[in-house]
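Removed from the display is one protein chain of the complex; every other protein chain stays in position.
Moving on, here comes subunit A:
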Amino acid sequence: TVRPKNEVEQKQLCAFGEYVAEILPKYIQQVQVTCFNELELLIHPDGIIPVLTFLRDHTNAQFKSLADLTAVDVPSRQYRFEIVYNLLSLRFSCRIRVKTYTDELTPVDSAVSVHKAANWYEREVWDMYGVFFANHPDLRRILTDYGFEGHPFRKDFPLSGYVEV
């Protein structure tokens, strides 16, 4: 069986992606729609707060819900970490993905001022990858042990760690 293609939804997502790219050309580097009808906005890291506030507050794009905040580690790139925000609009039943990039030492603006839900997600990204979030109210470890050194989800961290238990 093959997944049925939903051309109408694809066209609507493409149109909305072009709409957002036309309004925010300063920060949006690329817009893509995957074959599974998922809209992705690729952002410059300076534009996290403007883009997230726009998506939350604008009438045509009421993405009030932050569903997920994660990071992806691709060590071969210059900016190895890719921060991913998944937003959901309850008014229009639509999802959107916003992606930014950073390296190990550059801090990224915290999304807590836009979405309160980002608090623990950003603590997890800090703990697991080592991405520092500026203006975060309380950035400390959340999943690793108290004296743990290292950032486990990085690709150069070994599977069974450095310390024998």
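Keep this in mind: a residue touches a chain if its C-beta (ideal position, glycine included) is under 8 Å from a C-beta of that chain, and two chains touch if they have at least 3 such contacts; residues count from 1.
Quick note on the criterion: contacts and distances are computed from a predicted model.
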*Just go with whichever of "NADH dehydrogenase [ubiquinone] 1 alpha subcomplex subunit 5", "A-type voltage-gated potassium channel KCND1", "CST complex subunit CTC1" or "AP-3 complex subunit delta-1" UniProt uses as the name of the absent chain.*
"NADH dehydrogenase [ubiquinone] 1 alpha subcomplex subunit 5"
*Using the touch definition up top, pick the residue from A:9, A:46 or A:138 that touches the left-out chain.*
A:46
*Identified contact with the non-displayed chain, of A:1, A:59 or A:160*: A:59
*Looking at A:10, A:29, A:89 or A:144, which makes contact with the chain not pictured?*
A:29
*For subunit A, the residues touching the chain missing from this view*: 19, 22-30, 42, 44, 46-47, 50, 53-54, 56-60, 62, 74, 76-79, 91, 101
